[in-house]
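One protein chain is absent from this view; the other protein chains keep their places.
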Amino acid sequence: MLIGKQSWIFQSKPAIIATGVSGGPFEREGLLPEAFDILHDDLWMEEPSYEQAHRLLIEEAVEVALKKANLTNDDIQFIIAGDLINQITPTSFAARTLGIPYFGIFGACSTSMEGLALSAFIVNNKGANYIVTGAASHNAAAERQFRYPTEYGGQKPPTAQWTVTGAGFAIVSHSTPNQTEFPKITCATIGKVVDLGISDPFNMGGAMAPAAVDTIKTHLKDTGRKITDYDLIVTGDLGKIGYSVALDLLHGDGLNIPEEKFKDCGLLLYRDDQPVQAGASGAASSATVIYGHLLKQMKAGVYKKILCVATGALLSPLTVQQKETIPCIAHAVSIEMDS
Amino acid sequence: MLAMFFWAFVVGGAICVIGQLLFDVAKLSPGHTLSALVVTGAILDGLGLYEPLMDFAGAGATVPITSFGNSLVHGALQEAERHGIIGVITGMFEVTSSGISAAIIFGFIGALLFKPKG
Amino acid sequence: MVKKQIHPIIRLFLLLISIFVIFSGCSTDDNNANSTKALIQTNNPPPSTINGNEKDQKLVMDVKKKVMSKKEVYDVSVIKGEQDILVAYKVRHLKRFRMKKIEADLQKELEKEFPDEKFTISSDYKIFLESIRLQDKINNKQIPKEDLEKRLSEIIKLSNEKT
Partner (left out) sequence: MGKSKKKKSKTPEQQQYAQFEQKHEIKRPVVRNCVVAFLVGGTICVIGQAISYFYIYFFNFTEQTAGNPTVATLIFLSMLLTGFGVYDRIGQFAGAGSAVPVTGFGNAVISASIEHRTEGFVLGVGGNMFKLAGSVILFGVFSAFVVALIKTLIMKWVGV
């Protein structure tokens, strides 16, 4: 049901009944290896190309999620997913393998929450019983498409971010009112494209921060909620720069959110001594951390009510070379535990 | 000879610092920076300044990419001396061929031998 | 999807080919112990002649003196053959910027002072090194003159090679 200008409230509170998360070697070294169900030792994953390794990550994450939920491919009505590669081929190819009716979506790094919001909406309106949704990215595949060949010795500035190798998928289904073991999706806000004129592709956090802030503000306005209603507001992949910009912008607008209640997936995933510059990015950044790490923490009782704001930079190598600025987007989904 | 090593280090390092400043201060991409340096090398040779630098600093001047512009001009001028204006075009790669052919050959052998490590 | 992988032996083979291509080339046969330090030290070798007659010996002494009188030059080797005189010298490092001009000047001055002689002059380390090696051979006195002449003309040819 539409509420306010651009938000949905899901009366039936669709539940996330299972998740599957896969990752690569760099994620194993990071801060959250336990968030991943499958971790590969090699970026190639014994596939002939990075793009096929990328496809494999998606297939594996979906398989794990299905297994956990005790479901088969035939039980699932739709898969709603996307990635960063041209024409989202890794996701489409994975959908070919999985044989599930497929919505391919592209929201750059905001794909995870875009998919989750759509899934919840469809389930809430009884358009499906089970939907698999998620997002994936592969460091080397993204690197070679958006930047330089992986072996090229270019120097990345400290504002650059490291694309996550991984896939995070969740199964969304109906819930019953007294079910308390599953996190439930209560509302979502679809963001609008915000472009404040940043054109440096090595500073996407700085470009995306206003989009995240815009979506958070709109969400609070539409739903009438207050920042204190949430135990945690988590952004997708703002990185160090985007995070501090967003925090400053929120404070400037009188939303005095304490630092411990505002986190960024891109800063949670890797250790400081890993060469990630300003933090993680990529569609898998929010997908793996939210589905792999934060939902587990919710089940453990650390958080009751979180707002996930996945941010995306809607650029392509072509637009960068044509000196266009970077349009950005953010989608927010509120996930809660019933007590 | 030892002085040669010293000056190669200093001059080569200094050219790299110019490149780094183009990266960091002028915020140019590597492609823009290297192109700018090659053009600079060609102009310096046109003014007759690059060859003395090579005599002075040896590899300090021949190893940086600026020498690529220099040797292109050199090849063109050598041929122009012999064959007039048309030599400017035909002689271009006379001198530089080693860098480009080595890059092509080893690039291809590299593609046969290696996979990107990521 | 068949995974194409190149056989390790072929890999090794390709690697060896590359190394071979790099390190082949026309190598010089001999390496005299005396010449090993020719590039690092100041050698100041006495000028020499292949035929060893006194008139020529006097001439090369004069040539060497003349070349040494230039203050940019610090190490000179002079060899006289049947027709050619090879003058190899080192230029003080900070003067190397003007190396080509010094060479042209020197050529002119030598030709003016010794109009009957044919000079090949070079400030290239390689030519200097080879002339030291040749002088070692001349002093050795075991090698026939024709061979020495041949070597001298080879060096002269090398010095005229451009890039």
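When the chains are written out, they are named A, B and C in that same order, and each has its own residue count from 1.
In this text, a contact is a pair of C-beta atoms (placed from the backbone, for glycine too) under 8 Å apart; a residue touches a chain by one contact, two chains touch by 3 or more.
Predicted model only: the values in this text are computed from it and were never measured.
Asks: Would you mind listing the shown chains in contact with the chain that isn't displayed?
Replies: Looking at the complete complex, the unshown chain comes into contact with A, B, C.
Asks: Given the contact definition stated above, which residue among A:K13, A:H138 or A:K240 touches the chain not shown here?
Replies: In the full complex, the listed residue that touches the missing chain is A:K240.
Asks: Touching the missing chain, which residues of chain B?
Replies: So the residues of chain B touching the missing chain come out as 1, 4-5, 8-25, 30-35, 37-39, 41-43, 45-46, 57-60, 62-69, 71-73, 75-77, 80, 84-85, 88-89, 92, 96, 98-104, 106-111, 113-118.
Asks: Residue by residue, what part of chain C touches the chain that was omitted?
Replies: Listed in rising order, the touching residues are 18, 22, 25-28, 31, 39, 124-127, 129, 158-159, 161-163.
Asks: Over the whole complex, note the residues of chain A touching the chain we left out.
Replies: For chain A, the residues touching the absent chain are 48-51, 144, 148-159, 195-199, 203, 206, 209-210, 240-241, 244-245, 248, 275, 278, 322-325.
The criterion applied here is as follows: only the chains that are shown with their structure count from here on.
Asks: Whose Cα centre is nearest the centre of all Cα atoms in view?
Replies: B
Asks: Between chain A and chain C, what distance separates the C-alpha centroids? Give it in angstrom.
Replies: Computed value for the inter-centroid distance: 69 Å.
Asks: I need the residues of chain A touching at least two other chains; which ones are they?
Replies: none
Asks: Per the contact definition, I'd like the list of chain C residues that touch chain B in the complex.
Replies: By the definition above, chain C touches chain B via 6, 11, 14-15, 17-18, 39-40, 93, 96-100, 125, 162-163.
Asks: Can you list the chain B residues touching chain C in their complex?
Replies: Per the touch definition, chain B meets chain C at residues 1-4, 7, 51-53, 55-56, 71, 74, 78, 95, 106, 109, 112-113.
Asks: Contact residues on chain B for chain A in the complex?
Replies: Residues of chain B touching chain A: 23-24, 27, 30, 115-118.
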